[in-house]
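Omission of a single protein chain aside, the complex is shown with its protein chains in their original locations.
Let's look at subunit A:
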Amino acid sequence: MDEENYSYQIQEIEVLKSIYGEDLFSEQLINDKHQSHDVGQQECSNDSDDSDDSDGSDEFNSLSLEEQHISKKSFNIKISIDIPKDFQIIVKEDQENKYTQSILCLPNINLLFSFPSEYPSNKPPKLFISSCWLSLGNMNLVLEHLYSIWEKDELVIFKYVDWLKTNLLQFLQFEKGIVLDNEPVDFESALWKNVGWDHDPSWVSLLSALPTLRSYNSHEGRRLFLLNSQVCSICDYEGCGQEFTLFNCLHHICNDCVSNIVNINIKSNDFSSVKCPELKCKESFDLEVVEKFIEKKEDLKRYEDYLKQSKGLVRCLRCERGWSHVDHLTRSTYCTSCYYSFCIVCRGPFHPGVACNFTKIEGAVLSKFYIGQLRVCLCGALIERISGCNKMTCSVCNTKFCWLCSKSNIDYDHFGKKCQLFEIPGERNRGGGGNRVGRNIGVVDASTSCSKCRQIVYRHSNTNSVYCHGCDARYCFLCKVQIKGTRHFIQTSCTQNGKPDSWKADRTYKFYGGNETAPEPIYINQDVRHQLFR
């Protein structure tokens, strides 16, 4: 009887060897006592245990050859578990804090077995399971199940392996994901006889295995990804993994589509769209991916600038390549390469203790500031409005503010009273006086050039009292004489509003009406503008 069993055992081992190969199947001699702890500790990382095991078994093999009785040996099969799509690690730090991470694969679990002489006629093989991501209790449940599915005279190891591979997660009700908690593992437990936890000496709970799982997942996951065939979710292209890019969020699209996303969006300055296209996924592309696919070098530079800006840095005004940190308290910057510090509001050198010319805007909340056609967000970003409504969102710090009055943290209900949602700034009379920025605003309906400095002056809302930013003086729009107050219009034939009947316009006068659109009015003097658009 034993002889018969013995030949069955030999046969089964040969078959298993040929199926799983040297990578997954290994054998070793059973020591005097079965040291589950040692086995467990060796197995925690798949690479290191390989060398340990093979060293030991080689030695014995060379000594005792084929006569080595099979009952003196134990065998180990590494089993990679099939995991369903969208499988997650559920990390439970305590009762309330928990988060999940998607993974593609889990480290192998080890099935150790040895054959008693009564196998397969009367007894099941002796089993030992170890893994780093299952609790002792769960592994013991699995073990009991494995013993229970053995039937008399059955060569059962292949069936075990297959069951573990496909049904393990379902059996333990881990279809959606495995749970890692920080409950300490009981190292004194009686279960250690049958099952083992593959762990490093410093590990205390299942949660300690998280870094190992992550690194295994990123290496092995990528390897498997490249081997398998993939489908692009944008263009439905189907091809081998090497033609695809796998992002850190584990979503993937084909290289052509990555290239399009990178180049089209960076070209149109839509930097925030350079991200994983999966809906609801916010993972932006790694810089390496962008570098790999970008076609124009200057585009890459602009993208890198955007990344710096989104980190809250602003470009230094003095040295070309420098990037400055922003101090929000003093509203100043500090360049790490040339040590220059400038005021983020007026763009002049930092002036501690001296009020900034540009900070007083008719009592609006001083979180955003005007500079001509740009606004400065407190985070230091310069904001330009190109189109759309007046509810603005800073693309750097996400603060919402009103383009017209600069009030921050507003919503749509802010509009409709003083500020309109759709209104160009020129249409609104801020009045206010005394402040160069806010003065002289109304619909620009005509322009002429200043007789003194040739700067273009704009007429607003039909009012002939115009202001020249070049010479900082007020003129009569009609006769171009410097005036003070409104006395000029009473004493001369010039009218204060509109076109008089008897008046000849020369070529410098230009009227905007009908479909003609007025050019952007200039609100601030030229030298500040030059600084801005440098």
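FYI, contacts are C-beta pairs under 8 Å (C-beta built on N, C-alpha and C of every residue); 3 or more make two chains touch, one makes a residue touch a chain; residues count from 1.
Definition applied: contacts and distances are computed from a predicted model.
With the options "Chloride channel protein", "UBC core domain-containing protein", "ubiquitinyl hydrolase 1" or "tRNA (adenine(58)-N(1))-methyltransferase non-catalytic subunit TRM6" in hand, the undepicted chain maps to the protein name "UBC core domain-containing protein" (source: UniProt). Taking the complete complex into account, A:I234 is the one of A:V15, A:V204 or A:I234 that touches the chain left out.
The missing chain, though absent from the display, is touched by one residue of A:D23, A:D94 or A:D411; that residue is A:D411.
Screening A:P116, A:G241, A:P277 or A:G312 for touch with the missing chain picks out A:P277. When the missing chain is restored to the complex, the residue among A:I261, A:I294, A:V326 or A:I344 that touches it is A:I261. Residue-level contact of subunit A with the missing chain is found at 233-236, 256-257, 260-261, 264-265, 268, 273, 277-279, 388-389, 411-412, 415-416, 420-422.
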